[in-house]
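Below is one structure, written out as structure tokens; the observations come after it.
The other protein chains are all here in position, but one chain of the complex has been omitted.
Each chain carries a letter (A, B and C) given by its place in the written order, and its residues are counted from 1.
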Amino acid sequence: MKTYILRRLLLMIPMLLGVSLLVFVLVYISPGNYLDALKAQRDIPAEFIAKKERELGLDRPWYVQYVSWLGRTVRGDFGESWSYRIPVAELLAQRAPATLALSLTSLVFAWAIAVPLGVFAAVYRNSIFDKLSALSAYAALSIPEFFLALLAVIFASQWGVFPTGGLSSIDHDYLSPVGQLWDYVHHLILPTIVLGIGGAAGLMRVMRTNMLDVIQSEYVMTARAKGVPENVIMFRHVLRNAINPLVTSLGFAFSGLLSGAVLVENVMNYPGLGQLIFQAFMRKDRDVVMAAVIIGSSMLIIGNLIADILLAWVDPRIRYDK
Amino acid sequence: MTSVSGPLLKVNNLQVDFGSGDTVTHAVNDISFQIRDGETVAIVGESGSGKSVTALSLTRLLPTPPAHYVGGEILFNGRNTLALSENDLRKVRGKQIAYIFQEPGTSLNPVFTIEYQIAEAIQLHRPDVTDVRAEAIRALDLVGIRNPAQRLGDYPHQLSGGMQQRVMIAMALACQPKLLVADEPTTALDVTIQKQIMDLLRDIKVKTGMSIMLITHNFGIIADIADRVVVMFRGKIVEDGPTGEVLRHPKHPYTRALIDCVPKLGAKQRRLRAIDHAEIEASA
Amino acid sequence: MTSDLLHQILRRRAGAFCLVVLILFYVAAFFAPLLAPYATSDQDLTKTYHPPTGVVWQEGRLAVRLYKLVDPTCAKYEAEPGQFAPIHFWVKAPTYHFLGFIPVSHRLFGVEAPARLYLLGSDETGRDVFSRLLYGSRVSLTIGLIGILITTVIGLTVGGLAGYFGGVFDSVAMRGTELIMAIPGLYLIIALRAALAKYFDDSDQIFILIVVILSFIGWAGTARVIRGLTLSLRNRPFIYAAEALGQGPVTILWKHLFPNLFSYLIVTSMLSIPGYILGEAALSFLGIGIQEPSTSWGLMLSQVQDLKVFMLNFWWLLTPGLAIFITVILFNVLGDVVRDIVDPKLKTQV
Partner (left out) sequence: MPSLRLTVLNSLFRGVAITLAALLIPACSPRQKLKREFPPLPKDVDIITKPPGRYGGIYINVDPGGGPNTFNYLVAEDATSMGAIGTVLEGLVRRNSLTEEIIPGLAKSWEVSPDNKTYTFHLREGVKWSDGAPFSADDVVFTFACIYDERFPNRHASDYSIDGKPFKVEKMDNLTVRFITPDIYAPFLEMVGGGPILPKHALQKFADNGTLMKAWNIGTHPREIVSTGMFRIASFKPGERLVYEPNPHYWRADNTGQRLPYLDLYITKFVRDQNASLAAFATGQSDSEGITPDNVEWVRRGEKAHNYTVHERGPSTVCNFLWFNQNPEKDKSGKPFVEPYKLKWFQDVRFRQAVSHGINREGIIKGVLFGRGTPLWGPETPANTKWFNPDLQKYPYSPEKARELLKLAGFRWNEAGELFDSAENRVSFTLNTNQENPIRQHMATVFKENMKDLGIEVKLQLLDFGTFVKKIGESYDYECGMLGLTGGGDPVGGMSVYLSSGRMHEWYPNQKKPATAWEARIDELMMKQLKTLNLAERKKYWFEVQRIMSEQLPFIYLITPNSYEGVKNRWENVEIPKSGGITWNLDEYYLK
């Protein structure tokens, strides 16, 4: 197992090199650069723009830029954000907790809803409950996420119980520690629901399908023939098998922990990484973009690895020892 | 003790349907047979003849829907299992009537150890057993598994097909049932293993004296073990009699056809005869 | 195989319903220029945010109510009692080329100017939402089809060849797919969109760009699955038999392997179409999707992400959202039905 993991991690290196090269070139060949916004301002002299171009190294050929970027990154320095003038690592670290919190809560939310619903829908297959939950799942999967977020904002503004956006209240700094914690939770509720509901619907459908698949399997018949009570069959024999693919999906969920939800974050004014990174892409704040891509790719690759490890963990049939 | 009052199992006019409305099929159509204490009865028929449905119906293991128990009764120890509550039924399953299935590979739960799966049955039906592990070892020992204590921690996929089927049998025997239903126990196994498993079953029959209902499509394997043969065709019983009698003088053309399918050792190689249903129906 | 599948779909109530409604949608999209009372760009600045015009039976024929702008500051219109404009059928219209080459100078129905027929109201420049919805459906309904066509062709070719030949080609192809799959999807989309936009100047070509980008992200997954399936089929006797008969790899792939992948492909295709429709909407929302003067449901919906639509109750502007919602549900349900049919053991999971 150890050598397997090591080998997979080593394979990351060429992969990340390829990813970074691809994205770097894409950013390079897209028209314009970070200085576009400056160029469009009428009182900026051309000499200043040229000076900035030299300062940022944008006047050099792309491979020189790439090599110098690579050299820096390999040494663990993600460079500096051109628009914020602070190290990229620091910039991302500022936003990471918010994104992490939202990713985790929506993940927990999705699981907490999807697993029981999926199980019950499968156990009571073709019942009213099954049909209703299937219908809701279809609905949840068919609403564009950003639209759902907009509806949530309107709902919040009309009902007044939930904040219309943001991460904390304006009087956050003047609250007691418990109050501050609650404040965060309070602000997380709506984004969590909006972000989690699609995932919940998807997971629920997978869970139901898996359950049905397992219910029809012969070892369930064996258990039943042994006289095992029905609820034990469902919650031990069936669930334990049916949840395996979902447990594996936790690995993929890991990949998404830091990628942020651009659409929801934008509409709901949630100051997370998604917002920041999207903005960086739009502004062509290159080092932020590259760092985001490297981190995102690493998370994806590691997430896949985790998924594979989890799969081996939950399913005794799978081993990577060879 | 029970034999006084009659046979261990008595199936009367059982009818099981699948589906509903236009698409209904009579999987088992008005069949009756019985199994006495200590008797081994083979139910023979090709796939789709209703023999597995019959076996599963004994403890109502078929999912309803699509299955419907339309009529008849299944008297086990004098009690009609078709009329039992789910709860009472559970006490029959495993404890009174135990099953082994065709595919040991898929009949064992892949994510639990052998120990768990045997222990679960013991704990359910023999609450008085304190050392469940020892009991599980004994069960494995009984089915001829060497080093049973070491095998306990294994997962099903770590065992060969024959070993898996032995575990299934051990699991079935662990609760000391009155009737062992073996639904095509050797079909999925290699020929050499088939022999071993059949030998094992015969061995167990001798050792424990329990009744066995052996379900198979293969006349070849029953001669040595079955006391009686019931032949099923299209949901009906077409022949029922002592094994030797049926093998020597099959009355029904379908039985003859089935017997003809068995390649005889030493006999000149000839083409297996495909069973022609129309022909059988016409002659029946 | 296909006709059998169709037959089975129609035998199920949900399947038949979804299929019929979707076909209706596609027919409407196909005949949009004929069905739509106006061109997508037809404006009327005196009738912006016009509510849907009521259609009534008047003097033995269909007619629309006429409205008066009561309060221009909030686009409040009121029906003028007793004022109607009759709806004419097969009316003369500026000549356009149906399918690009059949000149047509009529539309199915319409009213005489200056009255306007707004079945689903008008937008911020007085364009007919119904007409735009019809034209927009052409993008939203085809983006998925073209998308899966591209991903399937590339996926089949790359995955099939990689699975069949193995070796260097296989590892190169698989490293390629891993590379694409290792980049967070949205980032790759944004980067590709920015880098490639300059090669697609026309707004209609942006549609192609979006499909190409979405497919570029999508083919890798398909290719990997196809490769896996091909590998598992590769060692089946019928392939050896075909090889023994001297058939070339392409023939073998085409004749023997692909038919065996059919059920997988049809199910995954069905279930991945919604992804394209929603993807287009999301890109439009971020401002990097379809651009004016083209139209798509995603673009229309993203243009009304505005509180006034809710506060002033311009509900008809949200119909593109409803259209997306319904279409996606229809595809999802149909996909599930098809999966039940071709893969009753529920092995395909998307």
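Odds and ends about this structure:
The criterion applied here is as follows: a residue touches a chain if its C-beta (ideal position, glycine included) is under 8 Å from a C-beta of that chain, and two chains touch if they have at least 3 such contacts.
Remember, predicted model here, so these are calculated numbers, not experimental data.
Looking at the complex as a whole, the chain kept out of the display touches A, C.
Within the whole complex, the absent chain has one touching residue among A:Arg8, A:Arg60, A:Arg125 or A:His186, and that is A:His186.
The omitted chain makes contact with just one of the residues A:Leu16, A:Ala101, A:Val115 or A:Val153: A:Val153.
Screening A:Gly18, A:Gly79 or A:Gly165 against the full complex identifies A:Gly165 as the residue touching the chain left out. Check A:Leu6, A:Ala37, A:Val232 or A:Ile318 against the missing chain and you find that the one touching it is A:Ala37. Within the complete assembly, A:Gln275 is the residue of A:Ser20, A:Ser142 or A:Gln275 that touches the hidden chain. Listed by residue number, the positions of chain C touching the unshown chain are 41-48, 72-75, 124-126, 194, 197-198, 201-203, 287-288, 291-293, 303, 305-308, 311-312. Where chain A meets the chain that is not shown, the touching residues are 30-33, 36-48, 51-52, 55, 83-86, 90-91, 94-95, 98, 150, 153-154, 156-161, 164-171, 173-176, 178-179, 182-183, 186, 265-269, 271-272, 275-276, 279, 282, 284.
Heads up, the rule we're going with is that only the chains that are shown with their structure count from here on.
Chain contacts in this assembly form an open path, with each chain touching only its neighbours along a single line.
Taking the mean of C-alpha positions as each chain's centre, the chain lying farthest from the centre of chain A is B.
Inter-chain spacing, taken between the CA centroids of chain A and chain C, is 26 Å. Mean C-alpha positions place chain B and chain C at a centre distance of 55 Å.
Touching of two or more other chains is recorded for no residue of chain A. Considering their complex, residues 56, 59, 61, 86, 90-95, 98-99, 101, 103, 106-112, 120-121, 124-125, 155, 157, 168, 171, 175 of chain B touch chain A.
Residues of chain A touching chain C in their complex: 15-16, 18-19, 22-23, 25-27, 29-31, 138-139, 141-147, 150, 154, 206, 209, 212-213, 216, 245, 255, 259, 262-263, 267, 277-278, 281, 289, 292-293, 296-297, 300-301. Interface residues of chain A, counted against chain B in their complex, comprise 217-219, 221-230, 237, 240-241, 244, 314-317.
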